[in-house]
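In this view, the complex is presented without one of its protein chains, the others remaining in place.
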Amino acid sequence: MLERLKEFASEFFVTGDPLIYGADVAIGITMITIVAVLTYFKKWGWLWRNWLTTVDHKKIGIMYIIASIIMLFRGGVDALMMRLQLAMPNMDFLHPEHYNQVFTTHGTIMILFMAMPFMFGLFNVIVPLQIGARDVAFPFLNALSFWLFFLGAMLFNLSFVIGGSPDAGWLSYPPLSELSHSPGVGQNFYIWGIQISGIGSLATGINFLVTIIKMRAPGMKWMKMPMFTWSVFSTCIIILFAFPILTVTLALLFLDRFAGAHFFTLDLGGNPMMYINLIWMWGHPEVYIVVLPAFGVFSEIVSTFSKKKLFGYKSMVFAMLIISFLSFFTWAHHFFTMGSGADVNAFFAVTTMLIAIPTGVKIFNWLFTMFRGRIRMDTPMLWTIAFIPCFIVGGMTGVMLSVAPADFQFHNSYFLIAHFHQVLIGGVVFGYFAGLYYWWPKMFGFQLPEKLGKWAFWTWNIGFYVCFMPQYAVGLMGMTRRLSTYGWDTGWWELNFVSTIGAFLMGVGFLFQVAQIADGIRKYKTLKASGDPWGGRTLEWSIPSPAPEYNFAITPRGDDIDEWWEEKERRAKGIYPPEQPLEPIHMPKNSAIPFIMSIFWFIAGFGFVFGWLWMAILGLAGVGICMIARSFSYDTDYYIPVDEIKRTEASLRGSV
Amino acid sequence: MAEHNSHESHGHEQHGSLKSYVIGFILSVVLTIIPLVVVLNDMMGRTAALSVVLVTAGLQFVVQLFFFMHIRESEKPRWNVMALIFGLLIMLTIVIGSIWIMLNNAVAH
Partner (left out) sequence: MAQAAAKHGHDHAHDHDHGHHDPQELKILGFWFFLISDVILFSVLFATFIVLRDNTAGGPVLSELIKMPGVIAETFILLTSSFTSGLAVLAMNQGKVKQLISWLAVTAVLGASFIVLEVTEFIELIHEGFSYTTSAASGAFFTLVGTHGLHVSLGLIWMIGLMLQLKKRGITDVTRGKINVISLYWHFLDVVWIFLLSIVYLMGVM
């Protein structure tokens, strides 16, 4: 009996690696600490009422962002481990199997569990405020989306210490990811972690589409909407059509592994190339999903910190919509070398080149906005200005890659790695950081200390170039991706060594960011922010920081572009909006179902991962019961009475 | 019709009448029988039969959109229609794109 237990444990838990044992200990200590602190300060009720069961978009947004920063840490550590292993030839720090696990988790985490939630966090905190709404169209669904993401991410992360991480790359190509070549449970963790959080992503796409279409403030016509909201709209269009592709493709892979199907196996008629075709049909739109909101952030920041209206509003809108549309027609450029032939490759090469054009338009518009503006170099603006040259270079290398014959040289080399990191970090990460710094006071009611922010910025920025510029060169010198080591005779080591230094510089940058946040929290009383600390232009700056639960006591109008700026000009001339009577505000009630349903999804996923059908069925049954419970629940709203609104407004605006 | 209570269901006053559902049903039945008869009686060559099948399917889809799902009745702008059209475009891209690419990537079997 004990023998059987020991055998089970040695398969179940990941053994033999000191790093992992260390992680086990850290996880255990963290969990115990959290439980202890909550119990000591008697905060379980607070946690349940304010966070676990909330349907408030502002709180949901904050939870998304906190989760994404934790995932940024884990993905970043993965990166540093890889760079350490590659700093010198023939290093023995990570064995090849480990190296495979590390690059797999690095990619999966950064895109799906860092970038996506960060983006959804920004959507949630800002979009309803920008359009003058009190919440999103479907607050319950919104909460469900977050918890599905969170539990899906937890499931994926668990593989590190239980069962074993996936190791077939962030896109898990068959036949390597099939049972024949990956008999362990790692791939199952991959599939289920992503599937569960993917449902949440699709739901968020639908939620924000309906919110933006139907819940804009009176007077806010489409072409008066803030640019960030436009970027969210364009992004959600892509999400709606792209995510189902991912869901099906991963499901088919799982059916191969679990039910003996032969979609992508090497035998009985399977075709692994079909997987590559399908996964990139999702994969390419996905990268536009993450970059478009960053473009939206930059538009907001550029105009606010240049004290100037955004140049070329209409062309900015059309550029983003065209990008959304075209993003569905370029996917085969990810597998030019698979063998589809010249006709196919030529078509996709051309569409890929086309999609660079609207982005170019946007860059010019940002530059024209800054021209003759009164520029303030606060942290958000620093990140924005740094993005421009970085993304231009990354974009140009993208056009180089789009030349299909040339891509036969570039494909899967470090040239490719440098390209996509440049656009992802220079575009997406810089953009989300800029957004975080810009909207931080709105979320939390205090500013972050500028000095540490500047240290963070410079180390990140310099570190980025030091890390990735050498990678273009070493790629052209023949170094392919996913190499766990290389020899002295390749001549690659100097550039790799420099690249590693850059990576660690970025790590230092991250530490500065953490220090900045910690310092800010420590001194938050002295850093208190008004409703409008930056001289903002859009409606989110017209309410106190942080915003009251109901956002707007009176629904604003949105007749002009940069409506809040126009309103401030009017008030400076003594023109005030007419007094409007307060009315009771209709709000959605909290609900425990999103949290509980997601836990059941986790249980189901865990069961499927290990092939324990009883657990999977139990989990799915729980999900079903939660859905039925929700269908039968009719007591889902309440009203905030007028005198409570009056009191809240008085106390918030009194201190502003 | 002149009084529009903002709380009343604008978009989904489904003006469907018994007549429209019956017409839709009958048309659908006819559009189902035609391809069944053509194919099961081997009445045409492959390409012709395929065209009949796909065209009647497309027509029945449109019939059901109009007569069952009342797609014409939401108020403008008709977001559901726009999304549907884009969705159909993506659907065609996925199906035709996959067929085109995979035809060029045939695997020995």
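Descriptive notes on the structure:
To keep things simple, chains are lettered A and B as they appear, and every chain counts its residues starting from 1.
Methods note: a residue touches a chain if its C-beta (ideal position, glycine included) is under 8 Å from a C-beta of that chain, and two chains touch if they have at least 3 such contacts.
Since we're looking at a predicted model, the values are computed, not measured.
Across A:180, A:485, A:555 or A:648, the residue that sits in touch with the chain not pictured is A:555.
When the whole complex is considered, the residue among A:117, A:132 or A:395 that touches the unshown chain is A:132.
Checked against the full complex, the candidates A:261, A:392 or A:501 give a single residue touching the omitted chain, namely A:261. Listed residues A:209, A:310, A:326 or A:434: the one in touch with the omitted chain is A:209.
Mapped onto chain A, the interface with the missing chain covers residues 132-134, 137-138, 202, 206-207, 209-210, 213-215, 217-219, 240-241, 243-245, 247-249, 252, 255, 259-263, 265, 267-271, 274, 278, 281, 552, 555, 583, 586, 624, 628, 631-632, 634. By the touch criterion stated above, the residues of chain B touching the omitted chain are 1-2, 4-12, 14, 16-18, 21, 24-25, 28-29, 32, 35-36, 39-40, 46, 49-50, 53-54, 56-57, 60-61, 64-65, 68-69, 75, 79-80, 83-84, 87-88, 90-91, 94-95, 98-99, 102, 109.
The rule we apply is simple: only the chains that are shown with their structure count from here on.
Chain geometry summary: the mean Cα position of chain A and that of chain B are 36 Å apart. Residues 213, 237, 240-241, 245, 269, 271, 273-274, 277-278, 281, 328-329, 331-332, 338-341, 343-344 of chain A are the ones that touch chain B when the two sit in their complex. Looking at the complex, you find that chain B touches chain A at residues 79, 83, 86-87, 90, 93-94, 97-98, 100-102, 104-105, 107, 109.
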